[in-house]
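All protein chains of the complex are present and in place, except for one that has been dropped.
Chain lettering (A and B) follows the sequence in which the chains are written, and residue indices restart at 1 in each chain.
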Amino acid sequence: MNQPVRPDVPPSPTPYAAPPHGVVGQSCGRLDGATKTTGAIKYGADLFWGRAELFVKVVRSEHAHAEVKSIITSEARAVDQVMGVYTHNDMPGTNLQGLILRDHEVLTSGRVRYMGDAIALVVAESEATARLGADAVQVEYEPLPVIDSIESALAKDAYPLYKAGNIMGGKRIRKGNVDEALAGAAVVVTESFETQSVDHAFLDLEAGVACYQDDLLTIEAPGQWVHEERRLIALALGLEPEHIRIIQPATGGAFGGREDISIQIYLGLAALKHPGKTIAMRLDRAESVRARHKRHAMRIEYTLGAKSDGSLTAAKVTVYSDEGAYASTGPAVMRKAASHATGPYRVPNVSVDVYGVHTNNNPTGAMRGFGACQMAIAYEGMMDRLAIKLEMDRFDLRIKNLIQSGDEVTTGQHIQVATAVECAEAAMGKFREVNGGLLVQPDEAHLRRGFGMSVICFGLGYGDGFPDCARARVAFDDAGKAVVYTGGVDVGQGLINMVAQVAADELGLQLDNVRVVAADTALTDESGSSSATRQTYFTGNAVKLAAEEVKEELLDIAGAHLQLHPHEIELTSGFARAIHVPGKEIAIKELVAQGKKRGYKLDQQAQFKPGTLCEDFDTGQSPRSFVTYLFGAHVSQVLVDIETGEVKVERHIACHDVGKAINPQAVRGQITGGVAQGIGMALMEEVISKKGRILNGNFTDYILPTIKDVPHVECIVLENTDPGGPFGARGVGEPPLIGAVPAVLGAIQDATGTAPNILPCTPERVWRMLQDGTNA
Amino acid sequence: MTWHLECTINDAPVTRDIPEDLTLLDFLRDHLGLTGSKGACLEGECGSCTVHLDDAPVCSCLTLAAQAHGRSVCTVEALAESTTLDPIQQAFIDTGAAQCGYCTPGLLMAGRTLLDRTAFPEANHLLTSIEGNLCRCTGYASIIEAIQIAANESKA
Partner (left out) sequence: MFYRPDTFAAALRLKADHAAAIKPISGGTDLVVGLNRGQSLGVDVLDLTAAKDYRRIDHADGSLILSGGTTFAQLEQLDIACLARAAASVGGPQIRNRGTIAGNLATASPAGDGSVALLALDAEVELAHADRGTRWLRLIDYFEDYRQTALGDDELISHVRIPTPSALQASAWYKIGKRGAVNISLVCAAAARFLDGRICLAFGSVAPIPMRAVQTEKLLQGQPLTGALLHQAAQAASAEVKPIDDWRASADYRKAMCAVLARRVLEQLQTDDERQMP
């Protein structure tokens, strides 16, 4: 809209008063802040400078679905400065990739299933000549029918993309007796939702370098799980993992988009073929959008039943998700969608069927929210619709049905500490601080104001019995600094500060006496992926456990020095101090020096592996599907131009219970960033494709929220200690996005009287919805 | 064909023979090793490549290096004076405005222009000054806060 209404930007924060000791809970600035603001830090493409000797370009399919009849590389090889052209025949290993199923050829041998499939690899002395070489590779295709939607994949006579057909798999949940409960329900609401394909659109495009020397393949490229990448590269290239070293460069965002392996295997293959040379590769935006996995587009059919007093009795949910050409992390996304189908609500009778459907679109996999995001759009959309049908207040209806501590979620897991109600009340309380929550409608007849709300839950970690473990090492170096070693990658979310603050707090150090070595398979142990909102909980715990053991050693040394029992000593602000004797203290630096001389190791490793239990195959029930749950609630206020369909988010409140904010500033950053992505998903972001060809694969056409699209987000951070988390922390990464989308949609419904069910709510969709009463 | 480029980069005179179709961004990154300016969209949508060309913020990805002939270019690498950070850099650190950090150099250059031109930026000016810079991580809240703090510092 031309005259956006936007609350003033917030006042400058009051300076944070540092507590007397302990750095957990402090908004410490990023340890990499200085290098990030001076331009000194090196992201993948920054490694090219002074190092890159050969450049790689991949030839990708020109068809969304075709049989590759022949690949002729002779002309490409003849291009000046082209040093090599490689196809599947040159792959030394299995030539397979895929995080869950190894179903995706690195270089296609027979059939291409989407336009990102790679066919050949050109290595040349410059990027320009590599591109010329790639253009000279001749591929003969025999086109096959293109399946470009869930509908066409499920059609009776649909061409089968795989021998088993077009259904990749499924996941179901059965609890109680849904049909009976729906038959007996006083009110039943049915609706279908369509969510869209979304690109992660991190700014830092896939780029990195590799070199094979002395029997070691070193790859420096951004991913989300260096140890798993090493396993996958080893498999595809036929190497032992010990002969591969993965180093994560600085990484500009991930949001799930780096979970599937991207350029690493291509870099590795080129490096193996050109030993001793430093190989460089990067994707441009168009190639990144074309090649990489996306968020699942889902079609969700939802039926919700309730008693006349609003108590939910049954939910019947059927989900078809566009898995695209290959599995990616789709099977796990389906499981997460199923296990979050009824969100934070008590529903005694539940039936969920999630089907993954193969198409010739991009593979779909991990993206912030991971299936739970799409389900929140559905269950919160249903709560709004039910409230209307019952003529009940939306907030009251939610409060009535939200789980309390001890209640169970969709999977039957009883939640020890459920704070959904507290989150919802805090968010609404904040909203009502302005004018008691009563909205003033604009004078202009074509503008309508409304507000929406959402309450969500999220099981963190991989869950469902999947092995989930983090290891960490804490050691003092010779300079007396504590060093935290973690395999976890910092993709921008702040893992480095998180582990440093946990270790510093445990060891009584100031943050500048801690440094972090992260995400280098040669130097660090596996910490699992930076995904599933799991690093604070998992790696945070591992670091704390390792630090506790080092602390024990320090106290032991201090005890001898101060002639006190270790229990009478505390580590704080860089000193070991006698708790009851003022002035009796020794610097930790000194303790470290003494300890090292006397044979103390001051170097401890720890592992955190809490374990979860598989969901039952037939019922989807599990007493402990996730290690813990996160809760959050949002309220969003929008202004809708009912003539043009334009929507402006005017105000957004996000409340999240994070257990304990290790770094409150970083937590707020995750919340405001998640809300921005949520606004993007609700209003504008959509990968549009036709017959498997993406039409908007650049930032001119795939649009992201700008500063003018995101209001000042009012963050409420609740800290209800998690019994199992480090310092009581749970995590924060994904829930802010999950909560934001349905709150914005609910606000559009409130403003216009019509509930959207197709995303994103672009001006045209909102306009059409208001013309037809539906945005189909 | 090559172009004989003479310009000033971060206050130092630079003379190079460069390809005529080389962008300023590629010149900075691939020829001078000034990798602080980032490429992310290469079509003027994201602002990650923002540098100052004679004091005006421009997308270096859409500027030919030869177009900088006779002019002065300033990149993020020149914001700090030796080890003393510019107030806007410090503010970005203090507020957590650099999350993944990839958009940071471009935002710093866009924000610096605002502070250079406006002693007392109004909220609307502030937002407009960085509307050409995309950030995927922060939701912009900490960035707004950082530029405000830097503005207050500059006033003091």
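What we mean here is this: a residue touches a chain if its C-beta (ideal position, glycine included) is under 8 Å from a C-beta of that chain, and two chains touch if they have at least 3 such contacts.
Being a predicted model, the structure only gives us computed values, none of them experimental.
Q: Report, in label order, the displayed chains that the undisplayed chain touches.
A: A, B
Q: Any idea which of B:Gly36, B:Pro57 or B:Pro121 touches the chain not displayed?
A: Once the missing chain is taken into account, the touching residue is B:Pro57.
Q: Which is it among A:Thr486, A:Thr706 or A:Asn757 that touches the chain not included here?
A: Considering the complete complex, A:Thr706 is the one touching the chain left out.
Q: With the full complex in mind, choose from B:Asn10, B:Thr23, B:Thr75 or B:Ser142 the residue touching the hidden chain.
A: Among B:Asn10, B:Thr23, B:Thr75 or B:Ser142, only B:Thr23 touches the chain that is not shown.
Q: Applying the definition given at the start, please give the residues of chain A touching the unseen chain.
A: For chain A, the residues touching the absent chain are 2, 4, 131, 284, 286, 643-644, 646, 648, 683-684, 688, 690, 695-696, 700-701, 703, 705-709, 762-764, 767-768.
Q: Applying the definition given at the start, please give the residues of chain B touching the unseen chain.
A: Residues touching the hidden chain, for chain B, are 1, 3, 20-21, 23, 42-45, 47, 50, 53, 56-59, 61-64, 66-67, 69-70, 110, 113, 128-133.
The rule we apply is simple: only the chains that are shown with their structure count from here on.
Q: Can you work out the whole-Å distance between the CA centroids of chain A and chain B?
A: 29
Q: Could you list, by residue number, the parts of chain B that touch chain A in their complex?
A: 29-30, 33-43, 45-46, 48, 75-77, 79-80, 85, 89-90, 92-96, 98-105, 108, 123, 126-127, 130-145, 148-149, 152
Q: What part of chain A is in contact with chain B in the complex they form?
A: 6, 8-10, 12-13, 27, 29-30, 32-34, 36-43, 45-46, 48-50, 201-205, 250-253, 255, 284-285, 491-494, 665-666, 668-669, 671-677, 698-700, 704, 706-708, 710, 712-713
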